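Apart from one protein chain that is not included, each protein chain of the complex appears where it belongs.
Here the chain labels run A, B, C, D and E in written order, and each chain numbers its own residues starting at 1.
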Amino acid sequence: MEQAVINSGDTAWMLMSAGLVTLMIPGLVLFYGGMVRVKSVLNMMMMSFGALAIVFVLWIAYGFSLVFGDSVNGSGLIGDVTQFAFLKGLDNSEAVIGTIPAAVFVGFQGMFAAITVALISGAIADRAKFGAWLVFAGIWATIVYFPVAHWVFAFDDFVAKTGGWIANDLGALDFAGGTAVHINAGAAGLALALVLGKRVGFGKMPMRPHNLPLVMLGAGLLWFGWFGFNAGSAIASNGTAGLALLNTIGATAAAVLAWLLVEKMRDGHATSLGAASGVVAGLVAITPACAAVDASGALIIGAVSGALCALSVGLKFKFGFDDSLDVVAVHLVGGIVGTILIGFVGVDVGLFNGGGTEQLVKQAIGAGAVLAYSFVLSYVIAKLVDLTIGFRISVEQELAGIDLAIHAERGYEFSDNNQGNFLASSRGAQE
Amino acid sequence: MEQAVINSGDTAWMLMSAGLVTLMIPGLVLFYGGMVRVKSVLNMMMMSFGALAIVFVLWIAYGFSLVFGDSVNGSGLIGDVTQFAFLKGLDNSEAVIGTIPAAVFVGFQGMFAAITVALISGAIADRAKFGAWLVFAGIWATIVYFPVAHWVFAFDDFVAKTGGWIANDLGALDFAGGTAVHINAGAAGLALALVLGKRVGFGKMPMRPHNLPLVMLGAGLLWFGWFGFNAGSAIASNGTAGLALLNTIGATAAAVLAWLLVEKMRDGHATSLGAASGVVAGLVAITPACAAVDASGALIIGAVSGALCALSVGLKFKFGFDDSLDVVAVHLVGGIVGTILIGFVGVDVGLFNGGGTEQLVKQAIGAGAVLAYSFVLSYVIAKLVDLTIGFRISVEQELAGIDLAIHAERGYEFSDNNQGNFLASSRGAQE
Amino acid sequence: MEQAVINSGDTAWMLMSAGLVTLMIPGLVLFYGGMVRVKSVLNMMMMSFGALAIVFVLWIAYGFSLVFGDSVNGSGLIGDVTQFAFLKGLDNSEAVIGTIPAAVFVGFQGMFAAITVALISGAIADRAKFGAWLVFAGIWATIVYFPVAHWVFAFDDFVAKTGGWIANDLGALDFAGGTAVHINAGAAGLALALVLGKRVGFGKMPMRPHNLPLVMLGAGLLWFGWFGFNAGSAIASNGTAGLALLNTIGATAAAVLAWLLVEKMRDGHATSLGAASGVVAGLVAITPACAAVDASGALIIGAVSGALCALSVGLKFKFGFDDSLDVVAVHLVGGIVGTILIGFVGVDVGLFNGGGTEQLVKQAIGAGAVLAYSFVLSYVIAKLVDLTIGFRISVEQELAGIDLAIHAERGYEFSDNNQGNFLASSRGAQE
Amino acid sequence: MKLITAILKPTKLDDVKDALHAVGINGMTVSEASGFGRQGGHTEVYRGAEYTVNLVPKIRLEVLVDDKDVDSVLGVIVKSASTGSIGDGKVWTTPIDQVIRVRTGERGPEAI
Amino acid sequence: MKLITAILKPTKLDDVKDALHAVGINGMTVSEASGFGRQGGHTEVYRGAEYTVNLVPKIRLEVLVDDKDVDSVLGVIVKSASTGSIGDGKVWTTPIDQVIRVRTGERGPEAI
Partner (left out) sequence: MKLITAILKPTKLDDVKDALHAVGINGMTVSEASGFGRQGGHTEVYRGAEYTVNLVPKIRLEVLVDDKDVDSVLGVIVKSASTGSIGDGKVWTTPIDQVIRVRTGERGPEAI
């Protein structure tokens, strides 16, 4: 890390981007929380808040170091855990990375880790023990996310001298995390859905979203936060950030139209859940590509992703895995669409855009490697958690509702009538 | 467009402003969605999301060019549609407009178009065919918004050599869109309300808001987003942006107090819907004026707008047009108040502030021109849509609720009891 | 105030910070509004919106001057009320404070005043006359907040030549308002809870939150807005802001874990209300300390605050004061924790960090002075309001619900069945 | 005295209320329900999957009436609630032993 | 056996529940309703427009009781629910043929 000079404009944008990426957690919490049944909304929300809390503490302790420390033996596989343990040398107002304060870079990247873990929780709505989820989140961040983020996000000579193999050796393009975040979380979601099994009633009851206005708001907040995610990945306030921002709007607009069109043709009506899902499908697909394509390319990526993700939501019924909130159909499929389409429409490098097939092959290798690594490791971790402390709540708890069973709360108390009566004045006071 | 140098500070603020303006869509979605009855909340939200999606795609295709291309024949009426078609030359990381990346300017201004269209939908809650609305949105953006935005926002020698007549020839002041956005949307809303006619039960049933906490949150998000709208219209991170921001708070605070006072005196109680409406009334009125007045001027504009808009919400009952969510009373009235009051309290130019009546006349001409153009064209477009594909759903659909009838969804499922049972495993999977 | 040059990067971040701090009002409105019973949600929200409106108008009129004007007689107690009355000389695009436009600084600091007042309202949920609350808000801002903010935030030679005693003479560290905002609001909340007395049923009925998803979202928005509050308090886009941001995430993550752990051990389950409260407890405690500690220090402050605040929520039952939404347990306790712990873990100055007890003593004096001043004055103001216009609604109104009784509204209308029928077409139209 | 209970389509509540008003009935209790009967539920497609919804929203209306008014009130309800399409609902009557007005303690027909 | 049905003001539910407890009634079912009667609805002004609200929220309370307890329970309910102001509600009794406790299958008075 060079002792360079801070650029106040770059810093302003990155401070804001770190904030925006943090806001994606509440956005996700609404998007997911509104989509489950009323009896699970709080647990759904808690899984994201809990993941954020635990992952960020690990990030400070050793995560940043594993991702951005010098690659162990120059292997490109994992960073040096001791180099920045507890942010040694970075958590003060003088340290600089690139043209911004080191602390801002640490915060920004740390929220990527938190969000990736939180995304996974959509696959296991309504049925996971909260403690087991937190344990899984901590282990998964450590042995899946941190290595993969090193592969993809650690460029040589940026934070440390040597970085990850996908970024530096392979040269696959992934501007903001199509592989490291979305394919990674999508593959893990699939693994978890398989390990935990189906919810009672899956495939028999429709289990419709209990609060679609929250889902719409969640999609809106995610979109807003995603500007930080994508345009912030320029780690500067410049033309690259500007292009990323524009494409993040264009692709999403196209994806919404495509999703709604598929619904209208297939089901006869365009739904609000479709609009919200289209937003996320567009955002996911443009994530790796937002700095590699022009506005027309962004429209294409968005439209393809919107349509393909819309068609994928039925797969879980066909193949019988209960990916409750479509983490696979949206994040895995959308992430692959965006990563691969760079090979077709990427400016200069895409097959349709003056390039050959070279970049396309690199993109496929990058996507495949992350997918395989994540799926296998996630399955193993989840199985181990399940075999030791148990990952799933009991059927009775699931039927009664996980909110009440595990958190002793109901999401809403719209009537004052089922309020109870105090027994003792307070146990808290006696401590 | 000059090949100038990017200023990272200006860029940071404009990246953020583009994000903030995007967030106004979720804000509006809550503000409007919470205000309708429970059976229409999703349709209300979909109208904004749908408008955003369709308008932004058109914006990329030809909208930006119509607004910011060289004025055809130097007429000041409309930009050259070919100049920036599909953002030719702007959608890369090198292009610059002013001191910021071209892509950021494109994204920022594109959201103005989307929001203006979305605002209109408040006038036709509960009763418009979704497809017809999307068609209207696309046509209206093309032949109403794009020309008017050219008139008001295209300054000579900023993006292109020649711009619009209101900005350059007339010299009316409209910093962030009192005419182009609010008077424009308000007049269109009135036209649409007249074409579509009243809802079943209008004037007989009160049709109270179904979710006032969402309305309050929506107003809060709109306020936050409006900082980007107003202070971002400086297209720089400077003193003008700072003044716009301060006035955007001051005017809104005053408008809330004025609206609540009118309610307390007229109805006997100050309502939360009044507080939320006051927020928006203040924001609308300060939009054109935020860089032209001092803090005291902002308080005056806010207070006048809050009071007048509050008194205007009854007009629809008196004159019998079903402007369901008061687009006229808030955006048309508020937009006129702000635009005209510049002629009174504008620093240096206002009648009460050292200026003569000259500016006042210019303001009135600008406001009147946009109002007339928008109302007439909007009425014609809406009528044509109605005569061809039909603009309104059937009475049965309206009674059953547009959400269920058109989108096959209910906003909320707070009870698990009216969930159904699956028949086939999935049709989606068969594709 | 020097006529310095504007730095566009600093300005960009401070424009954004002013926006973020404004967003804390909607965040608070959800956090508080979701926590009350369904019959009081709107009143709870109105108290914050109303406080913002009234306090900001006063801020423009004389508040800024009282806080940032030259200290009267150099006493360090209060600023010169005439110096910047109605923002004389500051509300134009040329005026500069530090390296940013004066207007931005005014807006940013004004929202601190508004938020501090809004925080207090959590102590008197369900039972305060709205008009009396507004009167209290205006008086309290004037004679409690403005002086205390002068003590803490007015540094010599920043805006004016001479500033407040805590900042300049005592030298207690309070980066973003642990004393001036949180201890201040917490002490006032305690005073108000004592003056207004307990709600009907307090200690007998549990009065559980009616909408926990809103509480979670509120906590999320508060967190996001708090980045502006804390990192914005650098009044620049630099390394200090960066460190503040990072610590604002770290402490909050630790506080969530600590709160949930206490709950799990004490009650047997970790709740979503606990997670949301943990977020706020962490944010409060790191506020004074965010630029004075490193990442490990932030984790410690967060964890201690999360645990202590969680243990404090029972105090109100034990001592019998109805601090309805735990303003004391979270803001007073959390504010004290953060302010005092600087004396232990502050880099260079903390007892455990190379410093002696000197800073610790200063911190204790600062905290104690604000606590005492605020509690006594708040109690007196509240008593006077109660004795003159009456502060509390009637028991019947409280039982029926304050929303309906005072604001003539219900938060939600999820059924169309209790809609009424119009009598006259409209009274509003007759004006 | 009898209790008349009617399960109705929610959109017909206003009509029934007005019709009852017109014949001098000025007391009733309304609550929400859902139900199914011959209409059996309907098929919906959502997110590409097909299923039947078998409980559709209904309104339950209860009116206490004097024995002599039963038939006329039944007639008014059936007439004003009917749309002729499936799912229009049911009306039934139950014998009541005693009615008390809480406010006054009056009993029997005067309490209605 | 009889079923006592009471339509009450929501704010009185707690009092009635406690009063019933006190006389040894330890089973009841509660649901939400709205209604109008002699109180006729009230006038509201909202956003400058005036209208009547004619359905006000009520609570429906149901208690199964043995024949011998009917009168005393009725008395307790009326007493504890009354505020003396309009809209206090109604209480009525219906004959019941059979009661079964689901858990045990017990029938008749022991099942209550």
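Structure notes:
Note that in this section a contact is a pair of C-beta atoms (placed from the backbone, for glycine too) under 8 Å apart; a residue touches a chain by one contact, two chains touch by 3 or more.
Just so we're clear, the structure is a prediction, and the values are computed from it rather than from any experiment.
Where chain D meets the missing chain, the touching residues are 2, 6-8, 31-38, 40, 54-55, 58, 60, 70, 74, 77-78, 81-95.
Mapped onto chain A, the interface with the missing chain covers residues 399-400, 408-409, 417-429, 431.
Where chain E meets the chain that is not shown, the touching residues are 1, 3, 17, 26-32, 64, 94-103, 105, 111-112.
Everything below uses one rule, namely that only the chains that are shown with their structure count from here on.
Chain geometry summary: the mean Cα position of chain A and that of chain B are 32 Å apart. Each chain gets a centre from the mean of its Cα atoms; for chain B and chain D, those two points are 45 Å apart. Centre-to-centre separation of chain B and chain E, using mean CA positions: 50 Å. Residue positions of chain E touching 2 or more other chains: 32, 34, 45-49, 51, 54-55. Of all residues in chain C, those that touch two or more other chains are 7-10, 12-13, 16, 211, 237, 408-409, 412, 414-417, 419-422, 425-429, 431.
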